[in-house]
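The other protein chains are all here in position, but one chain of the complex has been omitted.
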Amino acid sequence: MSNIVGIVMGSDSDYPYVVETMKVLKRFHVSFEVSVISAHRDTQRAFSYASSARERNLDIIIAFAGMAAHLAGVLASNTTLPVIGVPLDRTSFGGRDALLSTLQMPPGIPVATVGVDSGANAAWLALRILSLHNPELQKQLEEEKENTKQKLLEKTQKVREMWDHES
Amino acid sequence: MSNIVGIVMGSDSDYPYVVETMKVLKRFHVSFEVSVISAHRDTQRAFSYASSARERNLDIIIAFAGMAAHLAGVLASNTTLPVIGVPLDRTSFGGRDALLSTLQMPPGIPVATVGVDSGANAAWLALRILSLHNPELQKQLEEEKENTKQKLLEKTQKVREMWDHES
Amino acid sequence: MSNIVGIVMGSDSDYPYVVETMKVLKRFHVSFEVSVISAHRDTQRAFSYASSARERNLDIIIAFAGMAAHLAGVLASNTTLPVIGVPLDRTSFGGRDALLSTLQMPPGIPVATVGVDSGANAAWLALRILSLHNPELQKQLEEEKENTKQKLLEKTQKVREMWDHES
Amino acid sequence: MSNIVGIVMGSDSDYPYVVETMKVLKRFHVSFEVSVISAHRDTQRAFSYASSARERNLDIIIAFAGMAAHLAGVLASNTTLPVIGVPLDRTSFGGRDALLSTLQMPPGIPVATVGVDSGANAAWLALRILSLHNPELQKQLEEEKENTKQKLLEKTQKVREMWDHES
Amino acid sequence: MSNIVGIVMGSDSDYPYVVETMKVLKRFHVSFEVSVISAHRDTQRAFSYASSARERNLDIIIAFAGMAAHLAGVLASNTTLPVIGVPLDRTSFGGRDALLSTLQMPPGIPVATVGVDSGANAAWLALRILSLHNPELQKQLEEEKENTKQKLLEKTQKVREMWDHES
Amino acid sequence: MSNIVGIVMGSDSDYPYVVETMKVLKRFHVSFEVSVISAHRDTQRAFSYASSARERNLDIIIAFAGMAAHLAGVLASNTTLPVIGVPLDRTSFGGRDALLSTLQMPPGIPVATVGVDSGANAAWLALRILSLHNPELQKQLEEEKENTKQKLLEKTQKVREMWDHES
Amino acid sequence: MSNIVGIVMGSDSDYPYVVETMKVLKRFHVSFEVSVISAHRDTQRAFSYASSARERNLDIIIAFAGMAAHLAGVLASNTTLPVIGVPLDRTSFGGRDALLSTLQMPPGIPVATVGVDSGANAAWLALRILSLHNPELQKQLEEEKENTKQKLLEKTQKVREMWDHES
Partner (left out) sequence: MSNIVGIVMGSDSDYPYVVETMKVLKRFHVSFEVSVISAHRDTQRAFSYASSARERNLDIIIAFAGMAAHLAGVLASNTTLPVIGVPLDRTSFGGRDALLSTLQMPPGIPVATVGVDSGANAAWLALRILSLHNPELQKQLEEEKENTKQKLLEKTQKVREMWDHES
């Protein structure tokens, strides 16, 4: 039985950020389903989605929203699953509106907030949570961490060569 | 038949701000009912409150909330009545979190936002809306405007006397 | 007799935002008149506009302004009609200057503020207010709300297909 | 004939800041008159005050206001005298609301803005302007500048003694 | 075998916020250990703590820090366990420094950030994560959610009585 | 004898903003001289410029600077002439750095600050100050004010025609 | 021959923050002199102080200032010694005004800025610079670093005991 992540976006125009999440999850063979659900345009569907999430075998919900971003909060209010919120930069406030709307939840209704527009980190956080009871995934994450270190080692060489060319 | 304003606060600790609203409405003999409903702790009740508001003869809803203030937005999402939002200064962000969460709604779901902590102006805005079909209330608002001007005239004298004492 | 909305912009360069308002009002067959009136360049005309608004059969005033946006406030100061303010992002402050100048009004002079640049929501808020005594408009708003939900349902399918193509 | 400064405050509660201005002007024997005039509660009186200011022999207007501080702007809009604005810190925004409302005026309607709550600097700026055609005042300002330097010289000694005591 | 939460604070002066976390975890009989570890004063200990966390049977790490709050990030960098960050309001920036230092992590190193000073929500988020494989805890969380709703229902009555006394 | 305005910019790259000032002054036949003087790169020259300004028959100094904009402050510190500061938006802070560096001066050293990038309003403020003892200029400013009102009246017609075309 | 640090504060009211600096320097037997010099009230003295600093055998200058904090910048402009700036929180902007005025210097005139109100870190930074050619001081700094680690180890025990008492 595979783990399932429910990805919800408040508007289909959020898609480019959501793709980052889906790509990371796919790489680690984690199943997910993606939906467009607006807390503002259809509160009842957001409510149903969240309150039935456990019985639909979701383990984690990731919510993307900009502006007065209520989506993650409304989902977290109606499930006891962990909910990850991705605030999006969609207005002249540079994402501060979405960030504060997602983050500043009252006691008892936490949203695990990641950086503005950071769809990738929503996926990486989900993978860490899922790895708690998935030794294979845990191993893959550890390997990934090592690979990243290795790749970084080559960057110093690359940068030094760039400077040699320039100077 | 009296107009009815539905006042909703996200937490009973918001009461001191709500009192300002109730005092203004009472002065103008506008009926109101006050409720504590949390969009985060009981989304369904917020949904029911909003979606049944017209049939319960509410004309206007005023919502008070701090932090990630979703209350006004969730109510506005589930009624077509005008919803007035009062963002409250309850955290280290000086009310910016509640302001942006209340104000930055997507097209189609407007919240008529008033100043941070300004329970009084929520009432004054409700009175203006109600006065559109209430000539008596309209007359009272015009009188109030004149009275305020008169009172202000006396302030200049008061301030000049304060200075005479001081200097 | 039709309802009339008075739309006022501080500068003709605000026109692109105002168009959003006019389009929504036109769709619902609500009459409106549009004017360019600057609180800074002609305070007296702003005063006359506001103080004669009721007798000219206006029901609601919508004011657009950027920078130190005094327009909505000056209009609200000189009428007892509901005034809706649309702060515009016209400077390096991302609309914060216009927002705070519009929103933070003293007790007794409320401005119903909507999101930065959100001409559409000014119209939607006006429609909600006008619907209080217009059963036909009320019905149209309810239908619109349902239609929006239906349209949103199709977006999930669209997004899933986009992902299928991509992956 | 003495120069006259018109001091206007939006509310009598602004008095403590205004006192700083009056004390400085008094020290330099510059005549002034103080008034409480609200751009929001009585736009017409603000208009009359500004448009008759030249004929009432005012040379400079200093305006104090907090929140959505329209006062300086409305006065500047209706006179061609120089208008100095003092934004006041009266809300949870730490004076940013009053600052931006006072400062960000459109081309042609300048407000000479001084620091938040800085009633003293409004007076000092007025003195500099008045000194352009008042050689005696100019001389006094130059002397004041020298005196301030002298006083500062003693502060180093004072601070060194404080440290000697402490250590 | 019980789940274990590792609570880490950057300074013992953060204790009052950490207590909120410990109280919630204790109520739900979740084991935890608390440590004072500074990413700035002893990076190696932070490194050891994080990199040995899995083998010490920790499931989740909660990190509290103010100012340039690197603690959660450094821990997240050296483990693949989920790390929850609690930014603290300890300077004149109202917690914005700690929030941005905790939240804005690069891709691959997520920190699940909760609201400023919100030790309670760090615990609630940990409980949600742990409940994924703990049916008993899941049941308790669902009951808690229901209890909270019930308690809220009584608040409306309380607030109405407060108003009756006042008016 | 003509009035003289000293225009100082911190860097020649500020020229595009300064042009706005010069154009307005030229229109009203006010003499000015323009200089590039950096408070940071040549404090002594800034000092000399300011302390000799009166004897060089300057009446007003206008200073343009971005970043940590010390120029207006250093000039104001070394003259008793009125100094007008124009904060420029030259960094990722949208002009907030220049604004606060220009505005928040200590008591006794006022800078008459105008809006960010608002070279035009620096000129208009200078004209108002100069008009105090220049009846001809005063008359021109009053005429300009009237002309602006007239022009604005035509804008309403223009905007209505734009809408007629569009709809 | 001892190293000498020149400590400069813009106002004697900054003394409480400066004491932190002096205490740290004294602990490490580094000579310093403290002065009150205002870039705004006596630019020439600031100029003289900075331009003669090398010949007076100063190695480092530490400057404290609040508001539009030009002091560090003016000193850095007139010496080639390293200048450390300490922005102070003295207004309603929470130190942002002083921070940006100190930090955002143009290329060529760097100010080594430390945290708001952080007089202690100004001293610690000076010690690091001085240690480059002072092996004894270098050794002391290394020891201090070890001592701090040791002390921190005891804090975990302390916090655990606090919790045992409480629960």
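Chains: A, B, C, D, E, F and G, in written order; residue numbering restarts at 1 for each.
FYI, contacts are C-beta pairs under 8 Å (C-beta built on N, C-alpha and C of every residue); 3 or more make two chains touch, one makes a residue touch a chain.
Worth saying up front: this structure is predicted, and the values here are computed from it rather than measured.
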| item | value |
| --- | --- |
| Selected residue (touches chain absent from view) among E:20, E:97 or E:117 | E:97 |
| Residue of G:29, G:145 or G:158 touching the missing chain in the full complex | G:145 |
| Residues belonging to chain E that touch the chain removed from view | 10-11, 38-41, 43-44, 47, 67-70, 73-74, 76-78, 91, 93, 96-97, 100-106, 108-109 |
| Chain not shown, touching residues in chain A | 89, 94-96, 115-117, 148-149, 152, 155-156, 158-160, 162-163, 166-167 |
| Interface with the undisplayed chain - residues on chain G | 54, 59, 80-84, 99, 103-105, 107-116, 118, 120-122, 124-125, 128-129, 131-133, 138, 141-142, 144-145, 148 |
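Just so it is clear, only the chains that are shown with their structure count from here on.
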| item | value |
| --- | --- |
| Higher-contact pair (C-beta pairs counted), C-F versus D-F | D-F |
| Distance from the mean Cα position of chain E to that of chain B, given in whole angstrom | 34 |
| Chain C, residues touching no fewer than two other chains | 11, 38, 41, 67-68, 91, 93-94, 96, 103-105, 108-109, 115-116, 148 |
